[in-house]
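Up next is subunit A:
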Amino acid sequence: MWHSLSRIFTMSVLVNLVNTATSCSTVLWRGFHTSPACHRLQKLSRLRVVDNSELGKQAMLEGKPPRIIQVYNKNGIGTTGDIVLCAIKGLKKKGVIVGVKAQQPVLLPRTDSNNVVLIEDNGTPLGTRIVVPVPSCLRTILKKKTHAKGADYTKVLSIATRFV
Partner candidate 1 sequence: MAFYVSRLSLGLELRRLGCKTMRCSGVDCRSSSSTSTTLAPRSLADDGKTDKLGRREKKNLMMSESVDKPDLNLRFKYPEMFPEPFMIWRNPVKEKLERKDMLARRNCISIPEFYVGSVLRVNLSNIHQPDKVSSFVGICIERKETGLRASITLRNVIDNLGVEIKLELYDPRLLKIEVLRLERRLDPHLRYLRDAPPEYSTFPLDMKPDINRSDEVPLNRIKVKLNPRPWTENWHKIEYKGIDESIDDLITNKWKARRELLRKPWEKYDLMKTYRATLPEEEMEEILTEIKDDVEEHDRKHSRRQS
Partner candidate 2 sequence: MPLRQSFHHITRAGRWVFSKPKNEVCSRNFSNSIPVLNSALRRSSLFDAEKEKQRQAVGRIEKIEVDVVSDFGNELLIMNKDLSTPYDCTKHISKFVGQTAVVALVDSNQPWDMHRPLSEACSLQFLKTTDKNPWIPNNVFWRSCSFMLGAVVTEAFRDDISVILHSFPSPNIQSGSFVLDAYIGLESWIPAPEELRQLSKEMIKLSERELPFERLSVTQEVAEEMFSDNPYKINHISKIFGNHNEVVIYRVGNHVDISRGPMMSHTGLIGRCTIASTHYLKEDQLYRFQGVALPKGHKLNHYAYGILEKRAMLLNSHMIPSEASLSYEPTPEYATEAKEVSN
Partner candidate 3 sequence: MRLNKPTPLRPLIHYAELSKLVSRLKIPVHWHVKKLRRGDVPGPEGRLLKLRASVTALFKYERIEMDYYPADEARGYAERLISEAVRNGPQCPETMEMADWWLEEKQLVHKLFKVLVPRYQNYPTSYTNFYRAPFWYFSDGFQPQLNEEYPDKEINETIPAFRTVSYPKGLLELKGNPYPPIFPSKVTNPRSIQNVLLSSAKDFYKSKEGGSERLSNAESGRGIEFVPNEPKSDENLIESSK
């Protein structure tokens, strides 16, 4: 099963393709299956790193976005505010999902890409800034997930630039 690529990744591939073979529509048809959108964030789903960490930027530029290898919740499907374990450039890094493509309940934002912010195991973000808006419900969710002796996920909120 091939899962579809995230918007940014697809764009980068397609832009290259368009540049090489202009005005030839048949080229755009790819040989592998792309379902329209992966609305379930599960193992092996690809994510888009939206912080400014070196690791994340490098991975996205190389066209090797991180994949989920574990979702830390009961049902194994990630949504906004879930902590996931990602495989990125041969490393295992944890991340916080800060935007999903799937349908959302009323008043919760839905984004065009599945966004993740990379963090260390203790909750410290790898980057210093999140370049896209994040949903405001993260405040409540991450506070709830933070325990006194565990990781402090609320640090992610402090590097956010804009809440929706």
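Definition applied: a contact is a pair of C-beta atoms (placed from the backbone, for glycine too) under 8 Å apart; a residue touches a chain by one contact, two chains touch by 3 or more; residues count from 1.
On how the list was made: all candidates are chains of the complex that A comes from, given by their letters.
In this text the structure is predicted, and so the values were computed from the model without any measurement.
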Complex member touching subunit A, one of 1, 2 or 3: 1
Residue ranges of subunit A touching candidate 1 (in the complex, touch as defined): 4, 10-11, 14, 18, 23, 25-26, 28-29, 34-37, 50, 99, 104-113, 115, 131-133, 136-140, 161-164
